[in-house]
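A single protein chain has been removed from this complex, and every other one stays in its place.
For reference, chains read A, B and C in written order, and residue numbers begin at 1 within each chain.
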Amino acid sequence: MSDFFKNIKPLSYDPDGSDLGFRHYNPDEVFMGKRMEDHLRFAVAYWHSFAWPGGDPFGGQTFDRPWFGETMDMARLKADVAFEMFDLLNAPFFCWHDADIRPEGDTFAESLRNFEEIIDYLGTKMESSKTKLLWGTANLFGHRRFMSGAATNPDPEIFAWSAATVKACMDATHKLDGQNYVLWGGREGYETLLNTDLKRERQQAGRFLQMAVEYKHKIGFKGAILVEPKPQEPTKHQYDFDVATVYGFLKEFGLESEVQMNIEQGHAILAGHSFEHELALASSLGIFGSIDMNRNDYQSGWDTDQFPNNVPEVALAYYEVLKAGGFTTGGTNFDAKLRRQSLDPVDLVAAHAGAMDVCARGFKAAVAMLEDGTLEAMRDERYAGWESSNAKAMLEGDLASIAARVAKEGINPQPRSGRQEILENIVNRFV
Amino acid sequence: MSDFFKNIKPLSYDPDGSDLGFRHYNPDEVFMGKRMEDHLRFAVAYWHSFAWPGGDPFGGQTFDRPWFGETMDMARLKADVAFEMFDLLNAPFFCWHDADIRPEGDTFAESLRNFEEIIDYLGTKMESSKTKLLWGTANLFGHRRFMSGAATNPDPEIFAWSAATVKACMDATHKLDGQNYVLWGGREGYETLLNTDLKRERQQAGRFLQMAVEYKHKIGFKGAILVEPKPQEPTKHQYDFDVATVYGFLKEFGLESEVQMNIEQGHAILAGHSFEHELALASSLGIFGSIDMNRNDYQSGWDTDQFPNNVPEVALAYYEVLKAGGFTTGGTNFDAKLRRQSLDPVDLVAAHAGAMDVCARGFKAAVAMLEDGTLEAMRDERYAGWESSNAKAMLEGDLASIAARVAKEGINPQPRSGRQEILENIVNRFV
Amino acid sequence: MSDFFKNIKPLSYDPDGSDLGFRHYNPDEVFMGKRMEDHLRFAVAYWHSFAWPGGDPFGGQTFDRPWFGETMDMARLKADVAFEMFDLLNAPFFCWHDADIRPEGDTFAESLRNFEEIIDYLGTKMESSKTKLLWGTANLFGHRRFMSGAATNPDPEIFAWSAATVKACMDATHKLDGQNYVLWGGREGYETLLNTDLKRERQQAGRFLQMAVEYKHKIGFKGAILVEPKPQEPTKHQYDFDVATVYGFLKEFGLESEVQMNIEQGHAILAGHSFEHELALASSLGIFGSIDMNRNDYQSGWDTDQFPNNVPEVALAYYEVLKAGGFTTGGTNFDAKLRRQSLDPVDLVAAHAGAMDVCARGFKAAVAMLEDGTLEAMRDERYAGWESSNAKAMLEGDLASIAARVAKEGINPQPRSGRQEILENIVNRFV
Partner (left out) sequence: MSDFFKNIKPLSYDPDGSDLGFRHYNPDEVFMGKRMEDHLRFAVAYWHSFAWPGGDPFGGQTFDRPWFGETMDMARLKADVAFEMFDLLNAPFFCWHDADIRPEGDTFAESLRNFEEIIDYLGTKMESSKTKLLWGTANLFGHRRFMSGAATNPDPEIFAWSAATVKACMDATHKLDGQNYVLWGGREGYETLLNTDLKRERQQAGRFLQMAVEYKHKIGFKGAILVEPKPQEPTKHQYDFDVATVYGFLKEFGLESEVQMNIEQGHAILAGHSFEHELALASSLGIFGSIDMNRNDYQSGWDTDQFPNNVPEVALAYYEVLKAGGFTTGGTNFDAKLRRQSLDPVDLVAAHAGAMDVCARGFKAAVAMLEDGTLEAMRDERYAGWESSNAKAMLEGDLASIAARVAKEGINPQPRSGRQEILENIVNRFV
């Protein structure tokens, strides 16, 4: 037992209680026939919480963590502290990149040995913990070798390195019984079109993703393959811009029934969408998977990865998640980092606890809106005309026959109110 | 002959000449085996130039045009003046929406009669003019009936009205021997997800576009069907967000070989892309069609539709157009409006003349960059590794075999310079 | 009594009641020694609610109002309906531009006659209504004569016209016992620097504002003069960009103790600020006056003027208002328009009712946070070091003596946590 979180007691549901308890998150409370914990499926992210030193483009490390340092001992200490926090939070899941959990070696082989050793260490820890693995992923963006891309690199040897890395990470995820495997293409994009062959890089990316899917089937991994879209940052343009873009990409490479989306609120914002838009779109296209529930500042153009704090927004997100049928293998990951001024261990626990409560409140409001039914009834009523057999028949017709009917019937349709403010008022009754 | 442009003489190529001549646009000059006019294929847009009254969200009409008024006489006067300007500019093409050229009637039938009469009038004028029709399109966004969408309207009768309108506009485009038919979905989107059935509306939009394609074949129209993407404005979210989004949509509805893109610089900007990105992407996906060469202010969030004025940017755009093989049925449309303070007739002519010159300069620079070959040689050199048989074989392989090779060969790839600044310097030699 | 709002009953506080009652707004409830109505001081805006036809840059009028038309009879009907809605809402205040309430005449004199007649009509209506005038203002942006500015126009005759208009509007505001007079410089800016003399226009604007202040004193108007900042739209750049910009302008022209800010949430957002930033800054500079409580969509670049709907955000705003001492002459104006698809009379009433409830909830949360005191105690504790006499003395010192002390004492200050997430959690206990 490290003393990093000394004096911090395990958090429990305590609606009127002490500072660090949960006021709203009550894992065992049942909604729509399922426990809240099983609906929300919270995950703690290893990288931001335990590996990020607090730097930004204008300043260096602010956090002093006893486990910072590139040795195996430090990696084990980091894992110990991580699981201590998972326990404090009663977190059902966690997530990692390979680079979060193991020291970088001088060679691929050495990095792999370090990685495999730590995977075993994590496996042992998981045996005595309730916390399971929501997903694993490979960091194919941090090291300078990836500066021009991983799968989309102009150098085929970096494609090879990346493929070998993904293999190792998929193996490890499978070994730890992970629920999903994620790919985020932080360097799969470009800084300038002048040095970029867009078409070639797209082919490389498509083949790489196919290989990951093929390998999943080969090893019998039952979890989902998830792609996480983001429009830009670190690169000027990233190929996995948003859900709609990735959908087209999946269709081109025949992967639309093999791959799902891991949608981050902050990345939706950066792409010019609301989070609920991305969720609803993914659901409507049959590719909804999981979420990263960390917000972006609406007014910065970079990825602030903040813990969620706005209940009405979170409620609209879970409303879409519930309408999509809820999570199967997916969950609610906090891909969120503390502000770099939040130096204390208690900040890390409080940030997660506050976020879990915000999500619990939003989720409960979403359930209430769904069970109330007014919103969906009004939506159905708006489109009711399309349920008529005439309307359905029209969709089977052609322009000429429709034009003939317009002429013959002298139709002159009148607009009807969209009732946006009334709908917003209804939402506000629940949040 | 109206006196609207009195005292303005037809413009000609006059590199050192008077204010309103072309300093750079020389239609007959040959580049890469084709006349400049045949490369650039300039088109004047009827709506902004002749139908827009100059209003903005905080102010009303500023332009006083003698043809403003909803009568057939006014519509004919408008056509007369338009062709006078086409002649002054020696413009090879023009474009219209139905609503630009005819007065709205009280009924569909009356609007259609007005429209057909004006189409005949335009046809007659075209007989004595060099100016041809680049494309026609239907305005399915201005009238209040379209406030909640056209094809994606919750009311099937508005779908019907829209379909009948598109039929009429396709017929007219065909009759006038138009080179393309365009669809821009200004209201095909939503203001709030709370009242929207995203999935249903997507199906409606997909079927509508299929009908347009089917009708094209039925009537034997040989031009291209073009979709013009835009991310937002007027609606909060528009379904045809950008090229990548439309590609996914086309794939879903089996239309990717039937429909091409009409890409507007300003809409690319609003979607968070550079214009050249959208061009290169469309080309790489095989759906490049035509362009609207009007810029957006980078720092406004709305669609400013300004005439192009930055030669280096225009050069990069035509570089992508040329790499895509140049225009076939497409062309360079100015979907641009005067600033609302530019009241005088000469402003309208000068704006087009300046834009044509900017395009001509950019085009010539693009040709020179291509013929010089340095940029493409450097690009090829960057990806040369992928031309090896080993690299090609790797793409046929799988993760496990690649990982085995990485382990066996101990590969440790080193990054190489992306040379962005040197490439930008090279571009600056030509612009 | 018009029948526009037929079937809509006056709204009252009814926490568990019918659709259109107030669930949270309870005018007579006392907080911090003052009635809620006297804290919030709600105002309905005449223009958006009764004069705006529903157009946007891509579409025309959507609203069909029986009072639309440029006659005095219509203007009186509009006033009748407006007061009917004020009564339904129990609104303590309203606001107008001259152009909202009277038909435009062919000459200045005729417009003035229309205006004065309507002012008298409003005065009569106010006698039998509880609704008072929060502020009046002149529309110096809608008519084409203002297209290049009002006070900052290159044509001095338009300066004159604008000055005469402001005089008339100040007279009328005074006559109706308005609480404030507002200036919003929608066209006081530029489209292009190429045709603009920034320095000269700044001098014109400064003198114009001085004249308004002088005139206030001359006629004995006791209300405040308010300037409403906005960064852009309609023009590319507006001189009253944000609070900080206007403060510098007031300092230059010696007006910082004569003029206060009317701060709109949406304009704060467009300027890249949070609303609470603008409020806190104005308060810290001694120029806080009043608010326009209408939100902007964070992801559009234009002014969406939506009714507020996010309680946590509104709570943070009222927290700053309360810290600034609350409103004196100012109030909470809804400079908000219905979405253009919200066609029905009930939409107009519901939008205001929902907004008033959102504000009431936010206000109550703000009061609770202030009374709880944790936030302010933590803030004070963070700056406690500055309360020491040494720290205060340092501010009286100079670089050399401070440097000597740093050297002598070997100081090595260590950073302390900023506790942002914990503070956000505290806020979430109240909203």
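We adopt the following convention: a residue touches a chain if its C-beta (ideal position, glycine included) is under 8 Å from a C-beta of that chain, and two chains touch if they have at least 3 such contacts.
None of these values were measured; they are calculated from a predicted model.
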Among shown chains, those touching the left-out chain
A, B, C
Given B:71, B:107, B:412 or B:425, the one touching the chain that is not displayed
B:425
Across the whole complex, list the residues on chain C that are touched by the chain not included here.
107-109, 112, 144-145, 147-148, 154-161, 163-164, 166-168, 170, 191-200, 202, 204, 207, 211-212, 214-215, 218, 231-232, 237, 241-242, 244-245, 247-249, 251-252, 271-274, 276-277, 280-281, 283-285, 316, 320, 375, 378-379, 382-383, 385-386, 388, 390-391, 394-395, 397-400, 402-403, 405-407, 410-416, 418-420, 423-424, 427
Those residues of chain A which, in the complete complex, touch the missing chain
54-62, 141-144, 146-148, 186-187, 191-192, 232-234, 236, 297, 299-303, 339-341
Against the hidden chain, chain B presents residues 23, 62, 269, 272-274, 298-299, 307, 309-313, 338-339, 341-344, 346-347, 350-351, 353-354, 357-358, 415-422, 424-425, 427-429, 431
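Definition applied: only the chains that are shown with their structure count from here on.
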Hey, how far is the Cα centre of chain B from the one of chain C, in Å?
40
Where chain A touches two or more other chains at once, by residue number
272-274, 415-416, 418-420, 424, 427
